[in-house]
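All protein chains but one are shown in place.
Letters A and B mark the chains as written, and numbering starts fresh at 1 in each.
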Amino acid sequence: MARYSPKRLFRNRMNLVPFLLLLPAFMVLALVVVFPLGFSLYTSFTPYRLIRPNTLHVWIGLRNYTDLMGNGDFWAAFGRTVLFLTIALNVEFLAGLGIALLISRITWGQRTLRTIMMFPMMFSPILVGYQFKFVFNDNIGILNNALQALHLSDGAIAWLVDRNLAMFSIIFAEVWMSTSVFAILLLAGLLSMPRDPVEAARVDGCNPWQVFRHITLPYIMPFAYIAMTIRSLDVARAYDIVHVMTGGGPAGRTELLWTLIARTGYNNAKMGMANAMAYISILLSIAFTYFFFRKLIAARKFMRGAD
Amino acid sequence: MAEIVLNKLVKNYGRTRAVHGIDLSIAHQEFVVLVGPSGCGKSTTLRMIAGLEEISDGTVSIGGAVVNELPPRKRNISMVFQNYALYPHMNVRENLGFGLKIAGQPAADIAQRVDEAAEILGLTELLERTPAELSGGQRQRVAMGRAIVRKPAAFLFDEPLSNLDAKLRGQMRAEIKKLHQSVRTTVVYVTHDQIEAMTLADRIVVMRAGRIEQVGTPMEVYNHPTSAFVATFIGSPPMNMLPGTISGGAVRLADGSALPVPERAADNAREGQEVLLGIRPDDISPVGHGLSQDGPGAELTLTVAIAEPLGMESLIFTRIAGQEVQAKLYGPRMVLPGEELVFRLALDRAHLFDAASGASLEAR
Partner (left out) sequence: MDPKLRRQLGRIVSWVLTFLLMMIICVPGLWVVLTAFRPNAEVLAKPAVWVPQVLSLNNFAKIFGFAQEVAIPVPAYFANSMIIALTSTAIALLIGMSGGYAFARYRFRFKDGLFLGLMLSRTVPGIALSLPLFMIWSRLGLIDTKPGLIIVYVAMNVPFTIWLIDGFFRQIPIELSEAAMVDGCTRWQAFWRIEFPLARSGIASAGIFAFLTSWNEYALASQLTRSTYSKTLPVGLMDFTSQFTIDWAGMSAMAVIIIIPALALTFIVQKHLIAGLTFGGVKG
């Protein structure tokens, strides 16, 4: 038999296939995400204003960033955003867990309940914002109307005007929209959980709380991390809600990073400064996502160990 | 003609080598079984023959032509997978006819050949069912039907029976044997179960750690294992191995007692060599309850540790020179732990292996 020599080209082509398959995805992302972000990184080092195009070529180094360091409004918005995310995500997790536990106990109509639970997830954030602007409206809102009809309150409560109440209203809308992500995934986790470990723990003398704490909760945590990861991908959707409900006002009392970016960039036309803020908000988002993604990977490994 | 020739076949996964240059010729219409413990490279070898795994070096030829660069569909083979790989969205008829349909055969031909195959395998009643509606044995049969319907040059089986329960496995083993006798095609069959290998194969290929350990007919492999590994892998319960040293023409065991060197290894045993004396449980039996009563042998008095009655025979666990060994007692006799019995070792059927390399010292 003739000595056979393998064709190197063929092998190399085999290894290229996955990259070719991924090429369209990365091309689109390069055009829409990577390249624009590169551009905005550049503009964040210029005093670029939309109305004065020449300013795009003026290099001012880190001045936008150093200006931001001393900008009280920016830091207020930054702190408010972190607070908003922390409260919203924690409430969503706890409420989602509660709802999942509640529904996992109900045998009749469980599927219908689950479907209804998914509806808020599918609402446009702009609609959620509108809906709650309507609900919390001081004059004609259903909430004030109901409170007055039940004589729980005499005058109109200024839900969207008072500093704390406005923040509460926005967080409520956000939680309303996003809790179902947690509830549904945690419910899926609860329903897929094997019975044996729970029964083993009971035989070993655990009380219901200990069973929950040491068996159920660790089992469903990976599901919580998936939910957290999914949520951290789109936390900035809260911009839409705030934009509709209060527009960051009144007088900046509900200003979040994202509404501040929009105001600085579009209303005040200070694109360079807005891009500098945007970069900080991007880093914040990436930090959130990366954190949960690592947890998810770790939890996944843990799960695989049990298979 | 569809002989399959593997020439210095190598598979690397990154830096680790899974298959170390295998040479093997499989004759036309031969039933060859690749057997070995998991991770020995037998499935990888089969998948390289099928074209599902890239060949790192060496060649595979089918019917005289090198097929290294040919995709699976051009190799004229069919394969039965461990989990059957039935297409869940097609019924049995569509599953059987899929390969012919892809090949562009006319519908009437497909229908006829599917019916034929269904007839052979007793699937006629099940043709309209989907895989989900079938039992394990029925799925197994459909997978085989899908293989024979295309009349390929060779069948490849990748552990096809490992998902069945013991009883069904025995039944399907017989069916595969019958099938091979009726369709007469080259078969390469991979399994980790030495019983399947013994019962099905024309020739057995015992593999270990990516290398071929021994090739031979089932009886050759059973009676003349070329290494201690093959000796312990083929046959159940496994062959007992007693470590010892050659001293004065005898095998001296750990406790100082000596057994004569088996005759077939007498020429090759060197004085002072570290060896393993291999003897199957069937060849250690209480006097009067064994298979062979004459020929050279040794008699030892041993204490029974555990006895497992199996009906017409019992498996006895005991110790020779501190080494745990298994022995067989033929006949319906109850043995109790602690009982002392005189055992006869049929040394004409014993083997001797070099302790370091594991190679058999049998003269050839």
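One rule holds for everything that comes next: a residue touches a chain if its C-beta (ideal position, glycine included) is under 8 Å from a C-beta of that chain, and two chains touch if they have at least 3 such contacts.
Everything numeric here is computed off the predicted structure, so don't read it as measured data.
Novice: May I ask which residue of A:64, A:178, A:216 or A:232 touches the chain that does not appear here?
Specialist: A:232
Novice: Among A:66, A:115, A:153 or A:268, which residue is in contact with the omitted chain in the full complex?
Specialist: Here the residue in touch with the unshown chain is A:115.
Novice: Using the touch definition up top, pick the residue from B:89, B:167 or B:270 that touches the left-out chain.
Specialist: Considering the complete complex, B:89 is the one touching the chain left out.
Novice: Which positions on chain A touch the chain that was left off?
Specialist: 15, 17-19, 21-22, 24-26, 28-29, 31-37, 39-40, 43, 99, 102-103, 105-106, 113-127, 130-132, 134-135, 139-140, 142, 145, 148-149, 176, 184-185, 188-189, 192, 222-223, 225-226, 229-230, 232-237, 239-240, 243-244, 258-259, 261-262, 265-266, 271, 274-275, 278-279, 281-282, 285-286, 288-290, 293, 296, 300, 303
Novice: Spell out the interface residues on chain B facing the chain that's missing from view.
Specialist: Interface with the chain not displayed, on the chain B side: 50-52, 71-73, 77-79, 81-83, 85, 87-89, 98-99, 102-103, 146, 150, 156.
Note that only the chains that are shown with their structure count from here on.
Novice: Using the average of all C-alpha atoms in each chain as its centre, how far is it in Å between chain A and chain B?
Specialist: Averaging C-alpha atoms per chain gives centres 57 Å apart.
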